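The complex appears here without one of its protein chains, the remainder shown in place.
Labels run A and B following the written order; every chain starts at residue 1.
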Amino acid sequence: MKWDEFFVTGEPMIYAAMVAIALTSIGIVAGLTYFKKWGYLWREWLTTVDHKRIGVMYIISALLMLFRGGVDALMMRAQTAAPDMKFLDAQHYNEVFTTHGLIMILFMAMPFIFGLMNVVVPLQIGARDVAFPRLNAISFWMFFFGAMLLNLSFVIGGSPDAGWSAYFPLASKEFSPSVGNNYYAIALQISGIGTLMTGINFLVTILRMRAPGLELMRMPMFTWSTLITSVIITFAFPVLTIALLLMTFDRLFDSQFFTMANGGMDMLWANLFWIWGHPEVYIVILPAFGIYSDIISTFSKKNLYGYKSMVVSMLAISLLSFVVWAHHFYTMGQGVMVNGFFSIATMAIAVPTGVKIFNWLFTLRKGRISFTTPMLYAMAFIPIFTIGGLTGVMLAMASADYHYHNTMFLVAHFHYVLIPGAVFAVIAGFHYWFPKVFGFRLNEKLGKLAFWLIVVCFNITFFPLFLLGLKGMTRRMYTYSAETGFGPLNFVSFLGALGLAAGFVVLVYNIYWSIRYSPRETTGDPWDARTLEWATHSPIPPYNFAEIPNVKTRDAFWFSKIDKNLPIFSGKLEPIHLPSNTGKPFVLGLAFFFLGFFLVFSLWTPAIIAGLAVLAIMAAMSFDRDHGIIIPVEEIRATEKKLRGESI
Amino acid sequence: MKLDASLPLEYSTEENSNRILGFWIFLGAEIALFSTLFTVYFVLVNRYASGPSSKELFALAPVLTETFVLLTSSFTIGLAINAMRHNFKKPAMVFMAITLVLGLVFLSVEINEFVTYVHDGATLSTSAFLSSLFVLLGTHGAHVTFGFLWGSMILIQVAREGFTPATANKSFIFSLYWHFLDVVWIFIFSFVYLKGMM
Partner (left out) sequence: MLKQLFPTRHVVGFLSSLVLTAAALSVVAFDLSFTAQMAILLVTALLQASLQLFLFMHIGENKSKTTLYVNIGYALFVGLVTIFGTLFIFVWGWY
């Protein structure tokens, strides 16, 4: 392989990125060495099995990826802001929209949601950690190294460029001979394994580790949504695993799955991808719905309206999400009966979602509403997401979809469900649970400024795309002529994108400002909230609760505050057993990174060696007999006193 | 770690019980995984291009051998767990070792089957049918191989530590995995080989 196939050359922007990556890496290494923090980093973060730390690492990664995905978006909007722009050529535009989609869905939204799940769910069920802490760490490092592998493609070998959906035959070796789509297949495979592990982990955690008295129908909605999402993950991700395996075989080993000769069936890829892909979008949205339920209930000071129907609707969505996938390719050539079936199933899935919208509205009704930043995002979500949902019903109708398919109308639809749905939810969740983890709130004024910029400019960016789609502008189009008339609306969209970027800058500045200036909380319950995570201190002690709570109702913490006869703590302490840290998950992730890298470049011998390393680390883990540590009662008492601010 | 002496050793602690539940859920995911491979196979089975079709390719003798060997190994791992529950360490280890050896026999017959196909010009690249056949059988075979390595690790641990809650739990979970692979094989035997020879 020539050096200029290995390192991406000839592109000023990419050279700039290489320099930036090199400088940042040197800066990080220098900083850690100067401040003598290598030991700290290894002991406290790289070897942690604590769900709270793992959650924080997921969220930091997601915020960094939000930056990269956002820059991709700005570049796309800049390139299409006027006809015949020469900012990005076709090849680069392809790479940018592919990377944008991959990063935003798989390396921003998913890890952000998993991060919030990790921090919050064990606390909401009154547990000390997840069921399998070491597996949890493995999940994180698999995600991290999968993401690193994909990000590396930008400077080494070239980014994937066949769209985040990598349709064949375009994504085949014949039409995409460079390694970009090898990165796609292998990086997603590695991260996907981590996700599957997370699904299983949270399923067992929620089913088996709830505090005494916390029956399923007493759990907070975020925990319920995590449970159901974990079910979808468990059964949807294996389909992706096989799809990516077959793609890898076609690209690396000349198999004939998705080829156009020798019996191959290129459309089979699209089928398998979307059998996973549709449940995937529900994996992204259901936890968001859970976050909104908790936030709306807390800031209306009311029980969630229609708790049972919220649960049933999520169960219905989880089942229906597996029978609608062909709506992603109505125009692919199957017959009317097929399209008819999937149209009906797709329209049906709007019903349970609608039930949830009404339940949120009824929760708000006659509530004592506090317009905090998280609540603002939740309230903005309801009408804006509804627009996305209604356009989804428009797209669901197969015959109509022949006009909308793969136009900007579709792009607008999914951004109108993903951004108000998933992105606003994780931002709201971030604001809401930030004080729980760090002991101080993000600044409300800055939070509200960012909110208004983001919400208003989101609509300016994406609403024109509906109109452009109806005018005939197809998606993934790197340029257009002036005669098409697409110019003005695209320009408006570009201005909106600049405003969105400003909003996110304010959000990040808020984090910096708050670290420096926000007053520190002492109560652990800054919002006067309802659920168990607020019943312990902020920052949270390593064992979560000094005493496992005992609950008798939903929103047990709230009722323990207002009714003396419903306490959740009895005052009895017992020694606490916590798992030990371990460096093996990190090393395993690293071994997968190298395995992946060598496979991308078809370097078989190094790949085999890396594969053997993976097996060796797994064998070493099998022989691990570390039984963790026991924290004695005196130490718990001392920690609790310190966290309450009393002197020992 | 609280031990519930009324339960078999592999279930006896909360962590053990959780691990067994977690593994059953993982098997659910594996059902989805193999279903996807079967889907691909069923769609591509008649797309044999210029290569051999299933009827031309399959031979009954090696398939019956593989089936008998795997079924017997499922029997022996069941006997191993049974012995474990009665705390008979030596018989349990012997049955487990037999299971692993039978697994190796299965793999050698299957590898020989693959080598024969390739020798006759039926390779991964020949047709979509052959690609899907090799990947379906190969994924199952890779699972058996991984099982062989994993089972060997457990056997070493049982030899060193005897049946503790930890090793009993691992052995039981391994047996679940091994039985599952037999279930998958039953469907391969029926709907790949037998159906392909109909």
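Keep in mind that, in the parts below, a contact is a pair of C-beta atoms (placed from the backbone, for glycine too) under 8 Å apart; a residue touches a chain by one contact, two chains touch by 3 or more.
Source: prediction; values computed, not measured.
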Wait, the hidden chain, what does it touch out of the ones we have here? A, B
Looking at B:Ala49, B:Leu71, B:Val105 or B:Val118, which residue reaches the missing chain? B:Leu71
For a quick check of understanding: of A:Ile28, A:Ala90 or A:Leu319, which residue touches the chain that isn't displayed? A:Leu319
Among B:Leu9, B:Ala32 or B:Val144, contact with the omitted chain is made only by B:Ala32
Name, in rising order, the residues on chain A that touch the hidden chain in the full complex. 207-208, 231, 235-236, 239, 265, 267-268, 271, 275, 319, 322-323, 325-326, 333-335, 337-338, 341
By the contact criterion defined above, which parts of chain B meet the unshown chain? Give residue numbers in ascending order. 11, 17, 20-21, 24-25, 27-29, 31-32, 34-36, 38-39, 42-43, 60, 67-68, 71-72, 74-75, 78-79, 82, 86, 175-176, 179-180, 182-183, 186-187, 189-191, 194-195, 197-198
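Criterion: only the chains that are shown with their structure count from here on.
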Measuring from the mean C-alpha position of chain A to the mean C-alpha position of chain B, what distance in angstrom results? 34
Residue positions on chain A within touch of chain B in the complex are 131-132, 196, 199-201, 203-204, 207-209, 234-239, 241-243, 245-246, 249, 253-257, 259, 261-265, 268, 272, 275, 577, 615, 619, 622-623, 625, 627
Chain A touches which residues of chain B in the complex? 1, 14, 17-19, 21-22, 25-26, 28-30, 32-33, 36-37, 39-40, 43-44, 47-51, 124-132, 134-135, 139, 149-150, 153-154, 157, 166, 170
